[in-house]
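All protein chains of the complex are present and in place, except for one that has been dropped.
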Amino acid sequence: MKNTGTIVLEKFDSKILKGNPLGDPSEREFPVYLPPSYGKTDNKFPAVFLISGFTGKGIMQLNESFLSENIKQRLDRLISEKKMKEMIVVMPDCITKYGGSQFINSEATGNYEDYIIKELVPFIDRKYKTINSSNSRAICGKSSGGYGSVVLAMRNPDVFGLMCSTAGDMCFEYCYMPDFPKFITDIEHYGKGHKAVENFIKKELNYNQPKPRSFHNIINTIGMASCYSPNMKGAKAKGYNFDLPFDLHTGELDVKVFERWLKHDPVRMVNKYAGNLKKLKLIYLDAGIKDEFNLHIGARIFCDKLKQKKIKFIHEEFNDGHMSVQYRYDRTFQLISDAL
Amino acid sequence: MKNTGTIVLEKFDSKILKGNPLGDPSEREFPVYLPPSYGKTDNKFPAVFLISGFTGKGIMQLNESFLSENIKQRLDRLISEKKMKEMIVVMPDCITKYGGSQFINSEATGNYEDYIIKELVPFIDRKYKTINSSNSRAICGKSSGGYGSVVLAMRNPDVFGLMCSTAGDMCFEYCYMPDFPKFITDIEHYGKGHKAVENFIKKELNYNQPKPRSFHNIINTIGMASCYSPNMKGAKAKGYNFDLPFDLHTGELDVKVFERWLKHDPVRMVNKYAGNLKKLKLIYLDAGIKDEFNLHIGARIFCDKLKQKKIKFIHEEFNDGHMSVQYRYDRTFQLISDAL
Amino acid sequence: MKNTGTIVLEKFDSKILKGNPLGDPSEREFPVYLPPSYGKTDNKFPAVFLISGFTGKGIMQLNESFLSENIKQRLDRLISEKKMKEMIVVMPDCITKYGGSQFINSEATGNYEDYIIKELVPFIDRKYKTINSSNSRAICGKSSGGYGSVVLAMRNPDVFGLMCSTAGDMCFEYCYMPDFPKFITDIEHYGKGHKAVENFIKKELNYNQPKPRSFHNIINTIGMASCYSPNMKGAKAKGYNFDLPFDLHTGELDVKVFERWLKHDPVRMVNKYAGNLKKLKLIYLDAGIKDEFNLHIGARIFCDKLKQKKIKFIHEEFNDGHMSVQYRYDRTFQLISDAL
Partner (left out) sequence: MKNTGTIVLEKFDSKILKGNPLGDPSEREFPVYLPPSYGKTDNKFPAVFLISGFTGKGIMQLNESFLSENIKQRLDRLISEKKMKEMIVVMPDCITKYGGSQFINSEATGNYEDYIIKELVPFIDRKYKTINSSNSRAICGKSSGGYGSVVLAMRNPDVFGLMCSTAGDMCFEYCYMPDFPKFITDIEHYGKGHKAVENFIKKELNYNQPKPRSFHNIINTIGMASCYSPNMKGAKAKGYNFDLPFDLHTGELDVKVFERWLKHDPVRMVNKYAGNLKKLKLIYLDAGIKDEFNLHIGARIFCDKLKQKKIKFIHEEFNDGHMSVQYRYDRTFQLISDAL
């Protein structure tokens, strides 16, 4: 392929993330894809913010694997096959010690929504030849990246005019709650009560290997709690700065904490942000009908609520599960391209 | 073993079940275990009602399998080893077309609580040499049989003075709700909306084989809905006589219907029946810490609520899952025996 | 159903099994199904010997389960629907301490082939109104029962003129060998070398519960070794009376022992018994294309070898796995009925 794009490994030191409570770096490295003709003329390009799933960050989009394209190979092909227009694709790093920020502001992790909206978008517009307009700026991603896309576009339609979510986290009682009882059983290997959670954080949140089988289930719940139910005041007594939405011994749902989570549930945010959602040029949601986290159900419910509010959207389902569905980016980029 | 008990295959034609809405037989056959010395003297015996799990009925307690005792072999051994006193054990048939009655009254299935309390208990007392007193009458079972034991003892402490539940259904958001999104995906193979449910009932609820993999998940939700949220008025329009606790297309939880379920959730019934629970001579709950339906969590929550009400109970956990735990009956019968 | 058959629980004390090396009872109880019109006229009936899978015995064919017929219900229905002629169905008990005899003679377990051929068949012919002719006597079963049917008919065409095997054990490198490396890993929980095997036998081959997850894999290999590679001389030194076909520490295949197994592999016995196989009135093999033990592959190979020898057979495949395929008995009994 003679005519290919370029990956720039960009570095940016954030003021907003400086001194964040988890001690995560404020300076992050992340890839920016510049399309083949970038810099060869004076043309400006639309910008797509492709955000990663839980435990992921932009640079992982460059990972290689057998018979599966990484993001550069994929974008080069889609552009060369004229399936999408040339665009700049920005792949931020919003990971945290607890696996991810869900791209929102949280006292417990840092203000990642502000980081994207107030720092990264302007930085990209300053440094690269973007078309600086919400109508030419998209946000997309899968899993937690789909969640972030829905929520950030919903709250910032003046920044992101197009939004695509593949298997985005939503309908929390179906996608998160089934993990709660397993958390109770798993965390008991680390001790009792708050101490068990503190021990898990100390013992497992590092590069030591191997990780136990329960690792992903536990970190997922901790990650979400750090985003949805931060508790800085309780941090001293508990040893961690968030509230879990259940009793740590019996597992009984803590309705008050879970209601704080539900305020962040996209299917419950549609009403509040209906006006914003109407402004969007593109709303696209898809999910696999075998999604292990039931996110196809979440997408159906979300779209049903859009329909009730007479908001336009595109909704698709595909015959697959939650993992290894990067090939759905083809559809995302084509739809963004068509809608621009 | 020279000195063994006897199984009588008892038959009883119920007035209460006559004309039940699912067309299930009113006359049921069920085994009664009479201990070795029964009938050899004038002695009277305590009576234990051992009720079955979902899709089960008393007669299945006699099934044979490799290196695992059936109920007769088990009781004979426990008695001969002096681990339990001699008792009469009654194993009712409360199965329905939809897999089970949960041993409660429902417009959609029949009045199975009344059947046990008002017909079976008196019938057994009339026919067999029981000690006719709640202090000498126990109810026990596992899974749905555990559920029925908890609920029937809670509501009828004058009938059943002792209650044991192994992995009984409770905390419905953990034990049933995770199945709802799967139901949505699975039922779509049978059509759309109510028609799909109607088709499933017609096509699968018979002796034709083989059953699809999704069979157990679907029948479980249908079975519970027939017990917890019957709807006779809707039956004509829908083709079935209950309400499902979610939208049949999107899967969104139907909060009103689910609240009808929650009224039957033991962890939510403790407050109302605290006075009755205090009357019981024995309350025993156990569950495996790997219970696939999270029923160990339910048992913890239930016991925590008993504790708050200062009601005495015994709570145990064991290192196993939900299935093939008949060996826990040893513990049940020993505890009943000790408490008599 | 007014016109139904009868189950007789037959008892027979075997001279051949008397004093068998595993101490299993010589007197066994087993069900005999007598068809509806049996005894009402002077009619004689064909006899089918339905033999059980590993860890099974005839009486388990009477076990009840939800929406699945036991053998009596199945035969009554097939006869009343005129899908099969009236027959006597004998369901022997050939189980052993190690899970099963494969229905063959073994120094380590007992002479179960002789028991069936020389004792049970004559006993049934003496006691019941059978048509005493190989052309009216069938043998059938699934899994190990399928294996036994193939082998006994192959070696005794003068006794069994019809044979049906559903997912019968064959092609041992595909159905048994994959378990050998797992055996090595699993048995190490019981100690080292022969001692580990001896400990497993002492600790697990009893009615104590619960059994570990590895139980079925270990007992399966032990069971087969007791049938295919008995070793009475080694019993004292080893603590058990058979040879395992691999090194107990490294797991390396013991080719000499495995060759003793292969002498019992139906796909390797066709040549030797081709003459006998030609005498059979019915040879039927089927298996599910998802059979977890690859027995559909075994059936294909077996049938391919019959074809090479120009022996007539019927071969079918169905869309299912190895377990819960009792519904295939419908096909078996229809084919036997048609062939009589």
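When the chains are written out, they are named A, B and C in that same order, and each has its own residue count from 1.
Here, a residue touches a chain if its C-beta (ideal position, glycine included) is under 8 Å from a C-beta of that chain, and two chains touch if they have at least 3 such contacts.
Quick caveat: nothing in here was measured; it's all calculated off a predicted structure.
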| item | value |
| --- | --- |
| Among shown chains, those touching the left-out chain | A, C |
| Sole contact to the chain not displayed, among C:Thr185, C:Asn208, C:Asn271 or C:Ser324 | C:Thr185 |
| Touch criterion as defined above, residue of A:Val32, A:Ile297 or A:Val325 at the omitted chain | A:Val325 |
| Absent-chain contact - pick from C:Val8, C:Leu67, C:Ile131 or C:Leu253 | C:Leu253 |
| Contact footprint on subunit A, counting only the chain that is left out | 55-57, 59-60, 63-69, 73, 77, 95, 99, 205-207, 209-211, 320, 324-327 |
| Footprint left on subunit C by the chain that the document does not show | 171, 173-174, 177-178, 180-182, 184-185, 247, 249-253, 267, 289-290, 294, 296-297, 300-301, 304 |
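Definition applied: only the chains that are shown with their structure count from here on.
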| item | value |
| --- | --- |
| Approximate Å spacing (C-alpha centroids) for the pair subunit B, subunit C | 36 |
| Euclidean distance of C-alpha centroids - subunit A vs subunit B, Å | 44 |
